[in-house]
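So, chain A:
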Amino acid sequence: MNPALSSMALPLLAGLLLLLAGPGLMRRWGGTLTLIVSVASGLAAWMALQSTLDSSRQEALLGGWEEGLAIRLELTALSALLLLFTALIHGLVALYAQFSRHGVSHAYWPLSCLLHGTLAALWLSGDLFNLYVTLELLGLVSVALLTQSGPRAWRPALNYLVLSLAASLCYLLGVAILYGQYGLLDIELLSGVTENDAVTRLALVLMTGGLMLKAAMWPLHGWLPAAHASAPTAVSALLSALVVKGPLFILWRLWSEVAPADLAIQAGPLFAAAGIAALIGGGYASLRSPYIKTLVAYSTVAQMGYAMMALGLLLFWQHPQMHVALWLFVIAHGLAKASLFMAAGEIQHTVGTTRISGLRGATQTAPIAMFAFAVAGGSLIGLPPSGGFLSKWVLLGPLLNDPWNWPWAAGVFLGTLVSAAYVFRAVIMAFDRVHIKRVNLNPDHTAQWLAMLPALLVWAMALSGNWLVQWLAGGGI
Partner candidate 1 sequence: MTVALEGLRIVLLAGGLFFFVTGSLGLLRFPDTYTRLHAVTKADNVGLGLLVAGLSLHSLEWQSTALMLLIWLFVMASGATSAQLLARYQREQDRQESASNGNR
Partner candidate 2 sequence: MTIVTAYLLAGLALFLIGLHGLLTLQSMLRRIMAVNLMGSGVFLVLTALAARLPETDPVLHALVVTGLVVSISATALALRLHGALERHREDG
C-alpha cells in the first residue's frame, strides 16, 4: 500500500513546494520538477501494480482506527493501473507543455501537480464523503487550469464551476440519505448492508445524477465543449483525458459495490441506452462543429457515451470481459484524446486558424501533427492496431456469441460509424492539397513529435494487450 500512497503524496508535495518557491523558480524549474515527479509517481504506481498481482486487494485504514470510523484507502489492480495511467498522461502533457513553443504560463506546473495528486487520491479512496471532497477538489483544479487562457475562458469556466458545484451537492445529498439509512460512509461496509428499497434507490439516483453531470455524460454534457475548447492546449488534453474519468470511476464503484445486485441489473440497460444516445448525439454535434477543438471536445462527450454503454452492459451481465473492456477503453481513450488535443493545438498554431476549413492541405503544412491526429482518431474509431480496437474487440466478444445481444452489438457498430464520420471529416480535409491554406508561421517540429507520442502509445497498447487484460481480469476486478 505504501508505494501507492507515495505515488499520491509525491505530486501533492511537489505542488506545494512549487507554490512556495514563487514565480521565478517556477519558470525555471517548474517543468523539470513536474516531469521528475510524474516519472517517480509512475514508478511508484508500477511497484504498487506489481504488489497487487499477488495479494489482489490491499487496504489501509487511515489513522489506525477501526473499520467504520477511519477512512479506508483501497488498492486493487485497477486502481494501481489508473495511478500508472495518470502518471503517464501527466508526464506526456508536461513534456509537451515544456518543449512546445506556445507553452504554458509558469502557474500551470503547481496546478498540474495538484491535479495529479487529487486524481491519485480519488482512485484510492474507499469512503463516500472522501470522494465528495476529491470531486470538489477536481472541479476547482480544473477551473483554476481553465482560467489560465485568459478572459475568453472565464465564462465557460464560471458555467463549469457553478454546474459542478450543484452536481457535487446532489451527490452529497445522496450520501446524506445513505448515511441516514445505514449509518455508514465506507463503501465496503455499505456493500454488505444495502438492500433494494425506495430510499436507497432515491439516494443512488441523486448520486448518479451528480456524477453524470460532472462526467459530462450525454444529457448533462452542455458545459464540456465550451470549457475544453477554450482552455490552453495542454490543459484541455489533461481535462479530457483524465478529469472526466474521475466521476466515471466513482459511478462504476457506486453501481458495482454500493448498489444491491438486482438494482444494478435493472439499471444496466438504462446506462447502455443512454450510452448509445450519447454516442450518436455527441457524434452528430461533433460532425457539425466548425472548429477543430470543439470537434475534439464533442468527441469526448461521444466517447464517454461509449464508456457508459460498456458500464451498463457490465452491470447487466456482470461479465468479467465487460469490466476489462470498460477500463481498456478508458486508458485508450485517455491516450488518444491527449494526442488529439495536442495535435489540434499544434495544427491551429501552425495553420493560424481554429476552423476546420483551415485544415486544407494540413498534410503539407503540418504533416507530423496531422499524422498524430489521424492515428489518435483511428484509435477513437477502433481501427485495428490501436488500444481502442482492443477494447471494442473485448467488448464485442460476449455480445456476438449469442443472438439476443445483437441489438447492443448494433449500437456499438453505430457508435463506431459516427466516430469514423467525424474523424475522417477532418482527416480528408487535410489531404485536400489542391488549395492549401497558406501558412504564416514556421511549424514547431518538436512539439508536433511530442503530440504524436501518446498516439504511438495507443498503438503500443495493442502490443501489450495481453498484459493489460491479464492485469485487469486476473489481478482482481
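Things to note:
The rule is short, and it goes like this: a contact is a pair of C-beta atoms (placed from the backbone, for glycine too) under 8 Å apart; a residue touches a chain by one contact, two chains touch by 3 or more; residues count from 1.
On how the list was made: all candidates are chains of the complex that A comes from, given by their letters.
These numbers come from a predicted model, not from an experiment.
Note on chain A: across the options 1 or 2, its touching candidate in this complex is 2.
The touching residues of chain A, counted against candidate 2 in their complex, run 129, 133, 136, 139-140, 143-144, 147, 151, 154-155, 157-158, 161-162, 165-166, 169, 172-173, 176-177, 179-180, 185.
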